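Apart from one protein chain that is not included, each protein chain of the complex appears where it belongs.
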């Protein structure tokens, strides 16, 4: 299990990252989730990931829920239990209901099968699909 | 490279699958893409995948583009070049422009980093994220 | 692409490995396949892999074809095109016909789906399945 | 951990799937294993997987044990603990003894090494291995 | 294949990233390698990756060659041919000779086997290995 550092024991740079996240969520910094307690060992990595995540997940031309589903799809493909759980939670908070979750998993499973078919039969890429 | 079977050489069951796909796309069965030419060796698997794909990708509570992005995210995580190319093409046909593609990749990269952080630090799942 | 060393240019230790493989197959050492031409750079690794492969693939309580199918299944799951091609060839030489290949792929795809379902839903292991 | 639905709380479609599985195994539906309790949330996916699994795993030209070993090989390559445990159990029920399990793991490890060698050295596919 | 943007056709932000890399290498910006020609589509991602890469790979308490070997090990495990080739080149430039390359691959293969043994046998983590 990770060596986790509680908020009160974090150094100032790590605390500042947690403060920013807690403020955006309207939550207590002491309740910050485990990934940040683990990252607090290495403030450089922590600051970099917090900034990258914030920029990537902010609604843009793709809305917030779509972005969560993309994050969740990658996490399922990569078999990251922590991320499946945390971003499943985020997706539900952003509007994913049980029916959407079922549709989402159906696509993940179809993609998984399509990926494996392409591999098993060594299918060459069609020229028609290439970007111009 | 895959052993590919051209439409004219397919057996009736395989032809029927291709006919259904070509009709839905308003395309010529002879122009069917390579994955179906490869699957034509095994009509059982071909019929099963065509049916699963059609059901999974049909717009429901999640729209067609969102489903393509989920499919594409899984394919990138799994490093399936055929699927990245074919479903990148489908996503563009369903409305993904260059800016959305950039946002999409940013989420994929953030997810990839988040997945690896959770692994590298062995972060335990927070109870707060669990489904009730 | 790999830096490949032709048989005539290999050092004595690498040549000895190739001689052993060629003799077992009743083939010309000059026709040895690419993986050995690549490994010839590092005779230690080459000797180790040749010995491990020979011991693992020899018929035992599991017959030669079953072992090829297991090897092929791992290679498909890992998306190793070289190994899918070379061990697909070996499996056909040991008796895999087109119908068996179809059945084999159907199992690989079912396993792939089962694996992903277990991950996506985070299914806990049943106590009943544990070894005593 | 998965949100699991006990048999008595399943909807009729999910119950029907479990009844079919329990009947085939001569077992009590209440003892159904966790993957089905998790899938009961989404009857479409559950029915699809039950049908695909039943068709894929039925003895054909490949016998039942060989199919279990292929399933197990994929699950080990994909690092799916649930599937390693459940299909390890199934393989033992279908005749895998300790010696066969040792031979099986030796092949999995050799394949894993062969896959990684092909990747590390970027070995090009030999023309001789291609299907005609 | 990637849609590649040549240096002369890049927008100013992308050009600035390439200028920085070329200057550090004492090379002509027009000879920049393909990954940057591909990333030039999305300057945000390009700037972020250039900065992250520069910070991560700079010699620190770990020297430059050790960092290249860690990068190469990840790329082999992930089967990224582009990265195996580019960082293999970088490692050789930073001092990796043929003998070191052989030792490196031997460790990668041993790790791969150790990983798969832990998975296949479902080995529980020893308490003695946990960080205090």
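Note that the chains take the letters A, B, C, D and E in the order they are written out, and that residue 1 is the start of every chain.
Here is the rule we go by: a residue touches a chain if its C-beta (ideal position, glycine included) is under 8 Å from a C-beta of that chain, and two chains touch if they have at least 3 such contacts.
The structure presented is a predicted model; accordingly, all values stated were derived computationally and were not measured.
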Chain not shown: contacting residue from A:15, A:42, A:61 or A:94: A:42
Residue of D:40, D:109 or D:125 in touch with the missing chain, whole complex considered: D:109
Hidden partner interface residues of chain A, rising order: 41-42, 44-45, 78-80
Footprint left on chain B by the chain that the document does not show: 76, 79, 81, 84-85, 105, 108-109, 112-113, 116-117, 119-120, 122
Contact set of chain C toward the excluded chain (per top definition): 1, 3, 44, 48, 52, 55, 130-131
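To be clear about the criterion, only the chains that are shown with their structure count from here on.
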Geometric centre distance via CA averages, chain D-chain A, whole Å: 28
Residue numbers of chain C (touch at least two other chains): 41, 45, 76, 78-81, 85, 105-106, 108-109, 112-113, 117, 119, 122
